[in-house]
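Only one protein chain is missing from this complex, and each of the others stays in its spot.
Let's turn to chain A:
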Amino acid sequence: MATAFSAPKLAAQPFSTISPSSQDRPLKIPFLGSTRKLRCLGSSRLNLSRRPSGPVVAVSDVVKAKKPTQNPSLLITKDEGLELYEDMVLGRAFEDMCAQMYYRGKMFGFVHLYNGQEAVSTGFIKLLKQQDSVVSTYRDHVHALSKGVPSRAVMSELFGKSTGCCRGQGGSMHMFSSEHNLIGGFAFIGEGIPVATGAAFSSKYRREVLKEANCDHVTLAFFGDGTCNNGQFYECLNMAALWKLPIVFVVENNLWAIGMSHLRATSDPQIYKKGPAFGMPGVHVDGMDVLKVREVAKEAIGRARRGEGPTLVECETYRFRGHSLADPDELRDPAEKAHYAARDPITALKKYLIENNLAGEAELKAIDKKIDELLEDAVEFAEESPLPPRSQLLENVFADPKGFGIGPDGRYRCEDPKFTEGTAHV
């Protein structure tokens, strides 16, 4: 049976330019699948001559260009390290708490947990500004938390209470926060990709047509390996590259789509190669290492912000739990699970921080404790929050209160007392 034992081969591709412990390896490898060259194991080079889409800076150069005052082997400062650690621990602890609450009956329906994939969410989202957007799938709790939605709001939403981020109307799979620019939360796979492309389009439109000169908002679209076989994915790769939209397509390749192994479902499992076919760089990165993800993310987000167009980033990652809490998870090989459990991103970051003297054991334990308390508080808050009132059932179907539209004076028709008289007169 095809298992992910071939996955380590993917990981071993010549991309590991950023290895925290080896300072000496020559770092001269350009972006895999850049528009100029396509490199893949065992096949000949393809030189795609396309119209130049701007310099694709090799990650190695980015790393080298770091300020000289800092120890050149370190990729993060202490503060950044602690921020990343805290975010990943929050994600992990939150999801574990969700599982607990689900089995106690407080949460219901479909709940999809993100354990094991925290490096991708933290690595990418912590580089964004508040106005940048994130579009996710049904596995969106941790994306919401990384983007800044308070854990209380997310937990209440999962409990279905009116204090949730969507007042209990969305649920686990539909997290929206206009304040934090988290625009979903979509249940259909591939549905978020065109919406994200549209958000990126709006950023470009604002800059070019509405003349808001500083508008350089970037959009990140997160989706999985199963989605990469869906038509909408390709449609959007095409249009994003065609119109040079400021978007990064982040593939969280955890090798399994419910019980369907990526290798059984895909003719060419190397997803990053599909980028250059559409004229954008395709990059593969070890998604269990938050620092590597962060370096790639910096480059991809920077490209988008500068107006150089989209990037496809494939993060090889793994989910430690099943597809959802209802999934018995019988098809995955325990040896594969053990392999990835040994590469837990949180443990890896902890090790890095301690070995490089960026933080002490005590500090990290203090962060763990802080997160535990935060979550206890979130659960308590969610428990005590009220259920939505009955009147909320029919609210918010339309932005326009009665659905009669807007009159020529710009106000809602239903507010015009003359409106309800008679039939349709102007």
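Just so it is clear, contacts are C-beta pairs under 8 Å (C-beta built on N, C-alpha and C of every residue); 3 or more make two chains touch, one makes a residue touch a chain; residues count from 1.
Everything below uses one rule, namely that contacts and distances are computed from a predicted model.
Engineer: Just go with whichever of "Elongin-C", "Adrenocorticotropic hormone receptor", "Centromere protein L" or "Pyruvate dehydrogenase E1 component subunit beta" UniProt uses as the name of the absent chain.
Structural biologist: Of the names offered in "Elongin-C", "Adrenocorticotropic hormone receptor", "Centromere protein L" or "Pyruvate dehydrogenase E1 component subunit beta", the one UniProt assigns to the missing chain is "Pyruvate dehydrogenase E1 component subunit beta".
Engineer: Identify the residue among A:R92, A:R167 or A:R332 that touches the chain left out of the display.
Structural biologist: Candidates A:R92, A:R167 or A:R332; residue touching the omitted chain: A:R167.
Engineer: With the missing chain put back, one of A:P194, A:P246, A:G309 or A:P345 would touch it. Which one?
Structural biologist: Result: among the candidates, A:P194 touches the missing chain.
Engineer: Have a look at A:G109, A:G360, A:P386 or A:G403 and name the one touching the chain we're not showing.
Structural biologist: Touches the omitted chain: A:G403.
Engineer: Consider the whole complex, including the chain that is not shown, and state which of A:C236, A:A300 or A:V313 touches that chain.
Structural biologist: If we include the chain that is not displayed, A:C236 is the one touching it.
Engineer: Against the chain that's been left off, what residues of chain A make contact? List them.
Structural biologist: Residues touching the hidden chain, for chain A, are 133, 135, 166-170, 174, 176-179, 183-188, 191, 193-203, 205-206, 208-210, 231-232, 235-236, 238-239, 242, 395-400, 402-410, 413, 419, 423-426.
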